[in-house]
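For this depiction, one protein chain was excluded, whereas all remaining protein chains were kept in their positions.
After this line comes chain A, so read on.
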Amino acid sequence: MPSGGPPAVARNVALGGVLAVVAVLVVLPVLRLAAVLWWEGGDLHRILASAAVGEAARNTVLLAVGVTGAAVPIGVVMALTLRRPDLPGRTFWRVAVLAPLVVPDFVLGYSWTQAYARAGFTDTALGWHWAGLLGPRGVWLVLVVNAAPLVYLVVAVGLAARAEPDGELAARVSGAGRVTALRTVTLPLLGPAVAAASVLVFVLTLGTFAIPQVLGTPAGFSTLTTRIYAGLSIGGDPASFLEAVLLALVLVLVAAACVAPADALLGPRLRTTRPADVQAAQVVPGPAAMRRAQATGLAGYLFLTTALPLAALSLASVTRALGVAPTPANWSLEHFRQVLTPRTLEALGRSLTLSVVAASLLVLLGALVAVGERRRSGRAMGTLVVLTLVLPGSTLAVALLITYGRWLSGSLVLILLAYLAKLWAVAHRPIAGALDRLPADELFAARASGAGPLTAVRTVALRPMAPALLGAWLICFLTALHEVTMSSLLYGSGGETLAVVVLNAQELGRVGPSAALSVVLALLVAVPALALWWAARWARARGVARTAMSPREVPGVR
């Protein structure tokens, strides 16, 4: 390993700083929850020994295993398929697979019932509905569909940062078949990204609430999170509150028990050190028939799992009432009028500020943990930040209120801390999965060759890491933008976020305005993204034209 490096004092100060933030955002809130149990006691043994809690715990773990087992392969296949530049309509598909990420969970659950449940789209059009949707199978499927885009994003980022097209080409030229090249070159390099995605999906599923609540409850399917919500909901009873806290800590322990060994055993083995240079070689093209089959398969999957439910959601946003035919005669912009008020626009500014600040800080914090966990003294950090990801939003908000409420109750700072605590692992894992592209030697070489600090970081560190950093930023930004559980519990007068204002304004949680909110959020994300994409494409085309005319005018072109 390189002998050069920052002095020990600087390293220790840096590591200490990150550990201090881990303590503030993760350790102290979790310990405060544990302290509540310790001081207030309660019949903890009775709660843990109850058959209902046992069943909920079993359901939770099985669901997490089942969703991870299905969503990860689907996300990996999507990423590998969409990597091929020769895939027909690739740009469209790359955007389309991310669509579920802009829809809040509870709205997504509703969109599936509108599409596939009794009296839904398929029932009306084909006379067929899926009775299993309201039950464990439905919960599983919708969670898989919801998690697959996240896996896709993490693995695509991993591919962008870690793939070695030259290595694949060399394998193929040397006689390896397509599957052999995939198995022996591509997938092993993707190990960290796949591991990162698996941990994220597993932990997110352990802590998921809205979809089990919407789709599982009617079939009597309970999870630890639905029981936690019930404990917080009923009667303001201290015993129920203690039960909710206890179950939340059980979730934390389950997550720690599963993730810590995986991180300890798997993490170091998957790492390699490779040059920072992003290779420009193209992916080996496949036969036309295979490309068509891949595009058709992807289109079918996205039509059934994304297009149909989201079409139902979009129609619900313009249909005046639930249960009436979504035909033009029943269309109205009333739900949008309810969503777009001066109050919501003010809250929108607040939400955008919060989301941008949170996502930017999270990328920084995620990168710091990714770097710090490679040192012996910081190894546990990656596992620690998962603990607040698994806590249901309501319980995490309670933990932060108990810990910092004396000073920060009702302030946006507390909501920001909640976002940071909840999403830290979401930012950290994709970055950690791509960090092999940041060998220290090349950074030192750049500095030794006279590059300024910013130039060295920009040209050596940021370029290969850019996909991972952008991917992490995007996931955090989108999640924070429509987050409602924590902000609805933490906001103060005049500090409401967009989702809080919209959901508060809806007497009795009507679905139409919530659907309109999802459409507004989707447009809010899609319109600037499309504009940026267009601008980048235009700039690239202009650059290519200039290069073609006068190659010597472009720096670096010989």
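Convention: a contact is a pair of C-beta atoms (placed from the backbone, for glycine too) under 8 Å apart; a residue touches a chain by one contact, two chains touch by 3 or more; residues count from 1.
Operating definition for what follows: contacts and distances are computed from a predicted model.
S.K.: Pick from "TonB-dependent receptor", "Iron(III) transport system substrate-binding protein", "Acetate--CoA ligase" or "Succinate dehydrogenase" the UniProt protein name of the chain that isn't shown here.
M.R.: The record names the chain that does not appear here as "Iron(III) transport system substrate-binding protein".
S.K.: Considering the complete complex, identify which of A:91, A:184 or A:409 is in touch with the unshown chain.
M.R.: Of the candidates A:91, A:184 or A:409, A:409 is in touch with the missing chain.
S.K.: Can you tell me which of A:60, A:186 or A:222 touches the chain that was removed from the display?
M.R.: A:222
S.K.: Just to verify: which one of A:48, A:230, A:311 or A:524 makes contact with the chain not shown?
M.R.: A:230
S.K.: Among A:19, A:87, A:103 or A:117, exactly one should touch the missing chain; which is it?
M.R.: That would be A:117, which touches the missing chain.
S.K.: For chain A, which residues lie in contact with the unshown chain of the complex?
M.R.: Missing-chain contacts on chain A: residues 1-2, 4-7, 10-11, 13-15, 17, 36, 52, 110, 113-114, 117-120, 134, 213-214, 217-220, 222, 229-230, 232-238, 241, 320-324, 330, 350, 353-354, 357, 360-361, 364-365, 367-368, 371-372, 374-375, 394, 397-398, 401-406, 409-413, 416, 435, 438, 440, 443-444, 447-450, 453, 456-457, 485, 488-489, 491-495, 504-505, 507-512.
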